Structure formats: structure tokens, C-alpha cells
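With one protein chain held back, the other chains of the complex are shown just where they sit.
Presenting chain A:
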Amino acid sequence: MTAASQTTNQAAPKTATVALRGPDAGTARTALLFAVGLAVAGAAPFALYPVFVMKVLCFALFACAFNLLIGFAGLLSFGHAAFFGGAAYVTAHSVKVWGLPPEAGLLLGVLAGAFLGLIFGVIAIRRQGIYFAMITLALSQMVFFMALQMKFTGGEDGIQGVPRGVLFGIFDLTQPLTMYYAVLAIFVVGFALIWRTVHSPFGQVLKAIRENEPRAISLGYRTDRYKLVAFVLSASLAGLAGGTKALVFQLASLTDVQWQMSGEVVLMTLLGGMGTLFGPVVGAGLVVTLESYLAATSLPVPVVIGAIFVVCVLLFRRGIVGEILARLPGAR
């Protein structure tokens, strides 16, 4: 990441005189924030309950994957639970029943997410707006019923007692701290891939499509293909999050493929700030924290979260991070 910001800095001097805002002010800030976040996350298991932080990280990655689609390609998927939960089942099954090591289980989970994403994408990508959202919802409901009916998913019980195993034959994931740092590493890899995608030639085309699709078409881009690649990428990363979640909780269940899960990731992303890199992380952290605190009280969790969501949408539509960025001078 530092290497990338250095190269952009070299290109900058010529432009700095003309520009009020250089093209890489945002990159430097992202790198700084990322370093701070990483330091905090690295120290977190000593202050907080590791499983709780791992849950936050899994959902943060899930929300980041979702955000790649809505924030940078402008596609609202309402079926992301299928990729998250589908991958959780595949990882859990391959580790528990086939006895594969965790890295192979995760890889299969990612592939399951990608495969489902490809099917969803091919069917839904030509539709716009609400129709796109509805088709993804319908397809994810089909995945849900398959999870309910199929043998290997264990129906209502899900797949329980998933062994964590030994990662790459070296890291014993039954040790809580080892598991934690493995999850953190997975999150960092996923986040870095999203960051790279957003700041890549592909990401530029994607943003152009989000901004003005007919214009992108008139410039010769077959926009459906770009949207499909973005969809598959997002589904794969959602799969990575789901597979990781199955290892952390040693469980894959219907909760992971349920439509509420798709709704929750929308909530996290919008709350944090869609189209911002850190927004989904903040949103996921907030929602997971709230849920676990409220679970200890007698308050109805969905009502409280729903109320917070309504207030957020009314008061700051850009989400928490989006609102902060909008108020920073020179922010994009």
C-alpha cells in the first residue's frame, strides 16, 4: 500500500500547482487510517472477548464485499446471505465431513460463493434497480430452501461442531489467539483486495458505470460484463467471510442463509456509509456490538436497531463515515 502511494506521489508534483486537491490525498489518508485500524485490531483481543472481535471482523468483511457492489458498481443486491451462508455450509462440510484442512475449506467456500455469484449475476445483471434487488432476493430464497431441505446442511440443526483444524499445517486454530490473528489476516487480505479493486483500471470503469451507465456504454464499454465481474468478486469475498465465520463459531446454520442476513448487511453498509472504504467496517462493528449488548437486556433487538437505522437515514444519509468524509476539507 505504501509502495502504491509513493508512485502516485511521484506523478503528483506537476499537477500540484494546478490542483486544489491532489489526486492522492485520499490514498495517504486511507493508508494512515488502515495502519491505525490494524494496530487497534491487533491489540483488540487483549482488551475484548476475541470471539466478539472475530465476529465483527467476519461481518465487516461481509459488509465490505457487499459495499464493493453497491458503493462502487451501484448494484443493490438483496441476496448476499446466499453467498455468505452457502460458503459457510461448504466450508463447514468440507472441513468436518471430508476432513480437509481449514485453508482448503475456506478456498472451497470462496469458490462456492463465486459460483453462486456467477449464477445470480448472469440471471440478474440485465435488470436495474428494484428488479435487480428482487431477483437476487428470490434466488437467495431458493438457496435458503435448498439449505433447509438438503441432507448435508443438517436442516434446522445446521452443521455443528466444525473442527477449526490447523491452518497450513502450522497454525493451530484451536488456540483462541491463533484463530484470532488468522481471522484478522483473512480480513486484511479481503480488505486489501477490495481496496485494490476500487483503485484499479477495472475500478475506474466500474465507477464510471455507477456514475452514468449509458455514457459508459457510449464509450464502448460492455457494462454488463463489468457488472458481472464485480458481482462475482463481491460474492467470492462474501463467501470468504461466511467460510471464516463457520470456522470461528464452528457452526453453519440457516441463520447465515436467511434473508434477514441479506438485510443486515445492507443495514451495516448504509449505517457506516456506502461507497466509503471504512464505512462498512464501522457499520458492522456498530451493529454487532449493539446486538450483543442488547441481547443481554430485555429490549427487542430488531426494534432498537430499526429505530437507529431510521434515525441515521433521516439525519445523515451518507452514513457515519460518509458524513465525516463530507465534512473534511478536500475529502472525496
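The working rule: a residue touches a chain if its C-beta (ideal position, glycine included) is under 8 Å from a C-beta of that chain, and two chains touch if they have at least 3 such contacts; residues count from 1.
Keep this in mind: contacts and distances are computed from a predicted model.
Q: For the chain that's not shown, choose its UniProt protein name out of "histidine kinase", "Electron transfer flavoprotein subunit beta", "ABC transporter ATP-binding protein" or "Monovalent cation/H+ antiporter subunit G".
A: "ABC transporter ATP-binding protein"
Q: Which listed residue, A:132, A:187, A:226 or A:278, touches the chain dropped from view?
A: The one listed residue touching the chain not shown is A:226.
Q: Out of A:70, A:87, A:162 or A:205, which touches the unshown chain?
A: The one listed residue touching the chain not shown is A:205.
Q: Where does chain A touch the missing chain, residue by residue?
A: These residues of chain A touch the chain that is not shown: 4, 7-8, 11, 15, 18-23, 193, 196-197, 199-205, 207-208, 211-212, 214-223, 225-226, 229, 233, 332.
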